[in-house]
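For reference, the structure discussed in these notes is given below.
Note that this complex is displayed minus one protein chain, with the remaining chains in position.
Our next item is chain A:
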Amino acid sequence: MKIKRYPFLIFTLFICTLLFGCWSKKELRDLALIIAVGIDKKDGKYISTFQVVNPGNVAGATQRGGGSTGLPVALYTSTGDTLVEASRKASKQISRIPYYAHTNLVVVGEELAKEGIQQIFDVVERNPQFRPTANIVIARRQTAKQLLSVLTPVDKIPANQMIKTLELTEMMWGENVGTRLREVIESFSLAGKEVIMSSFHVDGNRKHSDDQENVRTMEPTARLRASELAIFKRGKLVGWIGKEEARGVLWILDKIKQTAVTVDWKGEKEALSYKVVRAKTKVTAQLRNGKPIIFVTVETEGDIGETFVAIDFTDPKQIVALEKVMQQEIKAEIEKAVHVAQKKKSDIFGFGEVVHRTYPKEWKKMKKTWDDKYFPKLDIQVKVESFIRRTGLRTRSYIQ
C-alpha cells in the first residue's frame, strides 16, 4: 500500500512546483504600450497625458507594407486626484490595458515642477511595470501635454525622438543631460546633492503640432528642441541654467563625453574650435580651518576641429599656448556654472556628497545648513588640463 502511494506523492510534489508561476497573462493585442507619460497639475488635480503607440502605424513595423496613413501615436488625457486615479480613469477612453513597462519618458510640466515634484514619484517606485531607468524631462514654458502632442518627422514616435535627441546632444555637445527617474528619486533622500533635468520646448507654431500636416512639410512648423537645464531644490524647480553655464555643470558632473570649445586667438574673436573627444573630471574636498574647499580637476583631450586664423601647428610653443587658452575657456564655463548654482543655493554638483564621503564626521554638523550656509559661499578651486592630441589632417591651414 505504501509503495502504491509513492508515485502519487511525487506527482503531487511535481504539481506543487506549478503553484507559483507568472500571472496576469496578457496578449500583445490587448496592451496599450504607453511610451511616454506627461504630468501636469491644474486646480489641485493631476492631469496625466499618455502617449500610446499605435503599432500598426509605426513605419517599418507594418506587416503588409502599404502606406501607413494613421498616426504612429495617440494621445489620451485623464484627470484625477492622484496619478493612479488618473491612470485608471483613462480606461474610459483607451480600449487596452495601460502598460507602463515600455514607458521610457516622463514629462513634467513647468508649472508642476515649480510647485514640487516630490509626490509624483511614489507611484513610479511602487508600480512593478514602471522602469526606474526612464528619462525625465521638463516641459519648458509649456505643459507636458503640449510637449507630447508634437509629431516628429524622422523618429516617428515623439518620445523616442526626445530620448534620442537628449542622448545625442549629451554626447556631442554637452549642454543637456539625460536624467533617469532613479536619480531623481535618489536625490530626494540624499542630502548634499540636488538634481538637474533637461527641458524641452516646442519651437515654432504649435497650432498644427499634433496634425499629420506637421510632418508633411520639410521643416515641421512645430519642432521639439532641447533647452535649458532645470535646477531643482528639494523637489522644486528653482531656476534654469543654459548655454555655456549648462556645459559648465556637465564638466563638473563628469558627464561631458565630447563637445567643442571655441576660443579667441590673438585678438580674433571665436577663432578656433577645439573638439573634445575625452574628458575626465575629479572632484575632491578638503577642510581648511573647518571650512570645506572643493577642488575640481578637469582633464580634456581633443583635436583641433576648425580654425579661422593662421596658426602654425608644427610649433610646439603655439600648441602649448593654445592649450592654455582652452583651459581658461573651460575654467570660465565651470566658474559661471558654479556661480549660478550658488545663487540659487542648490548644490546640483553634489559637492555636499563629496564632503560627506571625505569627512563623514564633520559632515554631520554641516548637513543641515549646507545649502544655505556652506554651499553659497563655498570656495571652489578649478583646475583644467587641456591637451591637444591631434590637429586634424592639416598642420598648416590654407588661411595665411
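Going forward, a contact is a pair of C-beta atoms (placed from the backbone, for glycine too) under 8 Å apart; a residue touches a chain by one contact, two chains touch by 3 or more; residues count from 1.
Criterion: contacts and distances are computed from a predicted model.
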item	value
From "Transcriptional regulator PadR-like family protein", "Spore germination protein KA", "Putative ABC transport system permease protein" or "NADH-quinone oxidoreductase subunit M", the hidden chain's UniProt protein name	"Spore germination protein KA"
Touch with the omitted chain, as defined above, among A:C22, A:V154 or A:I399	A:C22
Given A:V37, A:V53, A:L250 or A:V276, the one touching the chain that is not displayed	A:V53
Selected from A:T12, A:Q93, A:Q129 or A:T395 as touching the chain missing from the view	A:Q129
Touching residues on chain A - with respect to the absent chain	14, 17-18, 20-22, 24-29, 31, 33, 35, 53, 55-56, 58, 60-64, 99, 101-102, 104, 129, 131, 157, 160
